[in-house]
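In what follows, a structure is listed as structure tokens, so that the remarks can point back to it.
With one protein chain held back, the other chains of the complex are shown just where they sit.
Read from first to last, the chains carry the letters A, B and C; within each, the first residue is number 1.
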Amino acid sequence: MTLEQQLPALQVILPLFGALICALMRRGSLAWGIALGVSFAMPVISGVLLAEVLSNGPISYHLGGWAPPWGIEYRVDTLGAYLLMLISAIGALIMPYARASVAREISADKQAWFYTMYLLCLTGLLGIAITGDAFNIFVFLEVSSLSTYVLIAMGKDRRALLSAYQYLIMGTIGATFYVIGIGLLYSVTGTLNLVDLTARISEIGPSRPVLAALAFLEVGISLKLALFPLHVWLPNAYAYAPSVVTAFLAATATKVAVYLYLRFLFSVFGVSVVFKGLPVPEILLALSIAAMFGASLVAVFQDNIKRMLAYSSVAQIGYITLGIGLANKMGLTGGVVHLINHAMMKGALFMAIGAVVYRVGSARLEDFAGIGRRMPLTMAVFTLGGLSIIGTPGTVGFVSKWYLAVGALDKGWWWLMFLLVASSLVSVVYIGRVVEVIWFRPLLHTGTTVREVPLAMLVPMLLLATATIYFGIDTTLTAGIAGRAVDMLLAGLS
Amino acid sequence: MKLDLIFRITTKLILPFILMFALYVQFHGDYGPGGGFQAGVITAAMVILYAIIFGLPAAQKVVPARLAELMIPLGALIYASVGAVAMLLGGEFLNYSVLLSDGPHGQELGILLVEIGVLVTVAGTMTAIFYSFAGRGR
Amino acid sequence: MAVFSEIVSHYNHWITIFLMVSGLYIVVARGNMVKKLVGLSLFQTSVYLLYLSPGKILGGTPPILDPNFAVYSNPLPHVLMLTAIVVGVATLALGLALVVRINEEYGTIEEDEIFPVKDDE
Partner (left out) sequence: MTQDAAIIAALLIPLAGAVLIVLSHRHPNVRETVTLVTGGALFLTVASLVSDVFAGASPEAGGFVIAPGLEITFRLEPLGMLFALVASGLWLVNSIYSIGYMRGNKEHRQTMFYACFAVAIGATMGVAFSANLVTLFLFYEVLTLSTYPLVTHKATEEAVRGGRIYLMILLGTSMVLLLPAIIWTYVLAGTTTFAAGGILAGKADGILVAILLALFAFGIGKAAIMPFHRWLPAAMVAPTPVSAFLHAVAVVKAGVFSVMKIVIYIFGIDLLATTGQGTWLLYVAAATILIASIVAMTRDNLKARLAYSTVSQLSYVVLGAALANTLGILGGSMHIAMHAVGKITLFFCAGAIYTAAHKTKVSELAGLGRKMPFTFAAFAVGAISIIGLPPMGGTWSKWYLALGAMEADQFILVVVLMISSLLNIAYLLPIPFRAFFVRPGGDDAAGGIAEAPLACLIAIGITATACVLLFFFADALYNLLQLMKLR
């Protein structure tokens, strides 16, 4: 087989190898070097895969040479490739940033382990996006989750331990629900291959075990996705995890769960089962709206900015699930494109916060007073990210909002459009609060140590911030591909 | 303690048999129930038993904590390398058939190597878990 | 009567459901972190049963090719559950490790004693 044919496997194996080698290292900087190399290779691979999928259709890779549906199949289609690209790009941006930040926040003897866990997490996330086997998804889900728990527990604050524990309980319940759902499906259909499952479920139709499986899967994935009100693990986990971890997780982990949601709702179960068997769209819409308002309102009252942004993430996930609930071309495109858009803006925001933590050592609002004068670039990144969260035209946030609103109106739900725009008004309040403090308050930390962060941290942030503007204007790479993925998902909808 | 003596002697006596049984389970995995997971746990049980009877320091003299920790990625690395070798030989990842010119024998060899990897990792993991819990809170 | 036999004939599922629900109940209702983990394990164990019991085929033998037998049990659920067990063990180990660390930091593993502790933001 040529190298190009091996790419789907390499996408997952390279970070796995990287993780194993990192585990053998004792020096953090060596481990960082390996993680950096692997992270830079990832977008190259996923870029080639994406180009291949867009021009020639889905790629299938038979692991171990066993043909599906018996063997495990790695299957890259438009949606999967889109997600691979997202995860690997964020990973590649995070790694240069990570070194200094990790050196500041994690003790030297644990740094090699940190990079091991990071690469394992990357492996898991990429694996979920690439595999075409339902049980394999569970394995990768747990690989990424277990490493995530460890990463979160590495936070400096002792509450990081509690958050990791809390996440572990919730996450395991979620994953177990997922396996239960898969088990039910397996006992009904006798297959685990996603493509095969799709065919067989459409033969069976909405029978009771299938609907039960759907319910279990939906709840399980919703836990991972932090769908309101199953989000309680997320704010603490994001708030107390090391800054790098927060940025990475916020940009990727929940997105992968959304991918699973899309995969199961639209392709495995198919629109006919999901939308006729259970009131899935109605539930999703109601919960999404609750998330958009509830979580945003809570965000307004947070003093820890990481926590504030974490609640904002819950709200933004609401937008994504709203698009799923709309289930029409424009709405779903809005949801899918918001996956990548939200990853960009939240990545930028959390990296900016991480930079402040690097210099000031705190993420409390009052410690940000006047910091815009000492760290103007970092705070410009924060401001741009914030504008994107608000959905200002010219940023990626606006593109998502436009699609969602048009999707809502296409259904004739003008009230939903108003709710959508009204909820972004709440985000003006919490972002505006921070912006006022960083630019217009007198400087609190007058020490000379508070200045711009090293270039390796600054450049990734600036790149992401630029991306939030660039992809707000040229959307061929984001909305264009998302649109094609949506066409694929909606193929079953008559 | 007198009872202690009986424990010590018995342990010393059965340790080789535990290891032997582990290896049996390991290599019989081809033909019957068994394999690297079980063998790894049994191997670790040997170390753990030794540690319980003779104390943690004595056990760590035989199997240092660092070794146990190294075994974890090492075993997985053996596993993954077999897959990678298969890739280099032109097959898919973990396609053992290409390891030897004869497909089924290649499968056999591949599984054997992979199971050794599993043994190493599982034994290492179990021992490491035991060490880290036993070594705390004194 | 038909209903009764319907219920009894699915006894494996009833056991699964019992384990599942009691496991979840322990996770929700207990404040002790170790007990919660035990509940979580129980919950995961129920899944093993869910997979394994339909895999057994009446009159089937272990799936090792033998000219004397024609009916084999389905091996796949066992493989899957082996993986799930490993995952479960890893989760439990990690959970316990976290509890140990929490105990070191807070001096307790009771949730209702930890959560009132206010760290200064």
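Convention: contacts are C-beta pairs under 8 Å (C-beta built on N, C-alpha and C of every residue); 3 or more make two chains touch, one makes a residue touch a chain.
Everything numeric in this text was worked out from a predicted model, so none of it was measured.
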* To do: Would you list the chains present here that the left-out chain is in contact with?
  => A
* Any idea which of A:Gly57, A:Pro229, A:Gly361 or A:Gly394 touches the chain not displayed? -> A:Gly394
* Asked: Out of A:Glu4, A:Asp410 or A:Asp487, which is the one that touches the chain we can't see?
  -> A:Asp410
* Asked: Thinking of the whole complex, not just what is shown, which of A:Ala422, A:Leu455 or A:Ala491 touches the missing chain?
  -> A:Ala422
* Structure fact -> Even though one chain is not shown, chain A touches it at residues 330, 387, 390-394, 399, 401-403, 405-406, 409-410, 414, 417-418, 421-422, 424-425, 428-429, 432, 436, 439-440, 472-475, 479
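The rule is short, and it goes like this: only the chains that are shown with their structure count from here on.
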* To do: Determine the centre-to-centre distance between chain A and chain C, using the mean Cα coordinates as centres, and give it in whole Å.
  => 28
* Take the average of all CA coordinates in chain A, do the same for chain B, and state the distance between these two points in whole angstrom. => 36
* Would you pull the chain B residues touching chain A in the complex into a rising list? => 70, 72-74, 76-77, 80, 83-84, 87, 90-98
* Of all residues in chain A, which touch chain B in the complex? -> 1, 6, 9, 13, 16-17, 19-21, 23-24, 61-65, 116
* Structure fact -> Per the touch rule, the chain C residues reaching chain A in their complex are 20, 24, 27, 33, 36, 40, 43-44, 47, 50-51, 54, 76-77, 80, 83-84, 87, 90-91, 94-95, 98-99, 101-102, 105-106, 114, 119, 121
